[in-house]
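Every protein chain but one is kept in place in this view of the complex.
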Amino acid sequence: MRYLAAVLLLCVLVPFAPARAENEAADRGRILFEQKCASCHTIGGGARVGPDLQGAHQRRSEEWLLRFVTEPDRMIAEKDEIAVRLVEQFNRIVMPNLGLQASEARELLAHIKLVGGTQAAAAPPQPAAAPLPRPDLIAPQSIVLGVFLFVSAIIVLVFAWVGFSTRQPEEVNVKKAYGFRKALFATASAVVVATLVMTMPGAPYAVASLKADRIVYVAARQFDFVFSDEPITSAADLGRIPTMRHLDLPANALVEFRVTSLDVNHGFGVYGPERQLLAQTQAMPGYVNRLRVSLAQPGHYKVFCLEYCAAGHHAMQSGFDVK
Amino acid sequence: MGIRLLIGACAVILSLAAQGAAPGVSVQESRLIDRAVPDIPLQLADGRSVQISELWRDRPLLVTFFYRRCSGVCIPFLEWVRNATREAGGIGGDYRVLALSFDDADTASDVAAQAAALGLRDSPHWFFAVANREALARITGALDFWHRYDPARRQYEHNALIVGIEDGRVMRALVASGVEGGRMRELVWELRGSFIPFYAVPGQTALSCFTFDAVSGETRLDWGMLLLMLPALLALAAAVGIFALGSRRNRGGMKTIAPGGAWITSHR
Partner (left out) sequence: MRPANSYTLYWMGVTFLLFPILILLGIYMRTVQAGGLAGTVTWFYPMMTLHGVGMVGVWYVAAMACAADILGRYTEPSPAVRGLALGGTLVGVLLLLACVFLGKFAGGWYFLYPLPFKGEWPAWSAVAFLLSLTVLGATWLVWTLDLLRAIAKKYTLTQALGWHYLAGRDEPAIPPSIMIITVSLIAGVAALAAGVIVLVLFYQELFTGAASDALMVKNLTFFFGHTLVNLAMYLGVAAAYEVLPQYAGRPWKANKIVAISWNTVLLIVLFAYFHHLYMDFVQPGTLQYIGQIASYASAIPAAVVTIFGALLLVYRARMRWNLASLLFFLGLIGWAVGGMGAVIDSTISANVRLHNTLWVPAHFHTYMLAGLVFLVFAYFYHCSQEAAAEPERAGRQKLVSVLMVAGAYGFFLMFYLSGAYSVPRRFATYPAELAHGGAFSAIAAVFATVFLVGFLLYLAETGSRWYKAMQTAS
């Protein structure tokens, strides 16, 4: 009886088996894609560091794709025509060998087919966005620049005055000069202490007893930022923990970014709608930095990587909207 | 004998090391953060009826679940929470604790007996309470507190949960499958209003310079700091050593000044 049931069950399942196996492969491919590819590629979301992979299976032969996924370095070295053209097209950032097996490459391909559907053409690499004009300096930045230029001008004037004084040589009263030095020392010390007292409370650390209205987990990796409502602390979490493709934050809310890195050191630099730095923290592997910011001005904010992290560093960016 | 001792010592060190690694925040825990907690009616051990919101109105509330007839983890866990809060301090002034029975068969006198057994009956900062079935369903549902009654054993299967609540929202939660002291104390520190900037991702920070000391609430130096101070110590040792050797060699008589030096002095 039990035997019969098993046979019957098999009869029912066998016809569906290939389809299910394909779906499972695609699902493993999805996780692989999140872990290994999504830092540079999208499927239907436009070109990033590398091309949009939507419809890649229709543009290229399967054989070519499988080989390029597993050994891009060798194909580029062999000057494969398509590979070389792609490298040229994408700012000569070379696709690294990710150590993928042929079976994994097939799973990836299954995922790309499933997501990309049948649309034949992927979005072409976006033409470089038109350069934006220089913004006006926002207050903290212009204060910094102003203070620097002012003090530098004083330094140069004093040196110039002393330099030109040598045109009329004369003996100098050293005692008087030492008295002046004493006054200078006292003044400089007072200025230093006053500046310390004035600026230290502005430090971005430890906002005690303030409760964040929103917590966003950020995992940085070569070369993108992954936003999530849940902590991502290792590459294995990618594809398993839901991530946010688009992040909206409420204006004037205290937002806490919990920033870590999955590979090397990165910087998490928040640029406001004026395209200048408002806040930043480092993304360090093994640690979580908690950056608390309250963003008053609605608009589109950019995030740039502020710690050099290899070839795609300048292309590593993200953003969010404040509403 | 010697080898056994050594192995024993190693095992102790390894287990200590395992305890030392802070596991960070689990996914399950992070899902709870910022959730709204339903305002349910409670009956306290002394028979009073209150809304749970009255307990978190003016200061944060630490909530944990138990039931009186538990033959498993509940009672030791409560003891552990009691000890941990004592160690971290601040109870009463900075926060209160609510131990809520999730078994609707428990009565106020049951939980009062439990409070007495823990020596907490007279503590003004600990509240032992029961609630009706509907209220329990709401709060355990909102906090993803998993429990299931096993009629055969007449016991609940359940996990251990501690939730820090501020103004009706979860500020931090601990799903304590293996009880971990450091994180509990971190939770208490956060309830007390400290901002803990430091938390490491598990397993990636061997030989670090700093650790968060949950007992004192301070960040303290770790062994890696020794490496950081080594260069300065080496430099000091090198300077003292070289000059000590140099002066011993010189005692026989000082070398004459090189010609350049003489030239300089004549210019002055």
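In order of appearance the chains are A and B, and numbering begins at 1 in each one.
Here, contacts are C-beta pairs under 8 Å (C-beta built on N, C-alpha and C of every residue); 3 or more make two chains touch, one makes a residue touch a chain.
Values in this document were obtained by computation on a predicted structure and should not be read as measured data.
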Please pick, from A:S61, A:Q89, A:S103 or A:Q141, the residue that touches the omitted chain in the full complex. A:Q141
Kindly state which of the options A:E71, A:D213, A:D229 or A:D263 is in contact with the chain not pictured. A:D263
If the hidden chain were put back, which residues of subunit A would touch it? 91-94, 96, 128-135, 137, 140-142, 144-145, 147-148, 151-152, 155-156, 158-159, 162-163, 165-166, 168-172, 174, 177, 181, 184-185, 188-189, 192, 195-196, 199-206, 222, 263-265, 267, 269, 271, 275-282, 284-291, 302, 304-311, 313-315, 317
Residues of subunit B in contact with the chain not shown: 197-198, 200, 204-210, 219, 224, 227-228, 230-232, 234-236, 238-240, 242-247, 249-250, 254-255, 257-258, 260-261, 263-264, 267-268
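We adopt the following convention: only the chains that are shown with their structure count from here on.
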Please work out the Cα centroid separation of subunit A and subunit B, and write it as a whole number of Å. 31
Contact residues on subunit A for subunit B in the complex? 205-211, 214-215, 217, 229-231, 233-234, 237, 241, 260, 285-290
The residues of subunit B that touch subunit A in their complex are 24-25, 27, 30-31, 33-34, 166-167, 171, 193-195, 197-202, 204-205
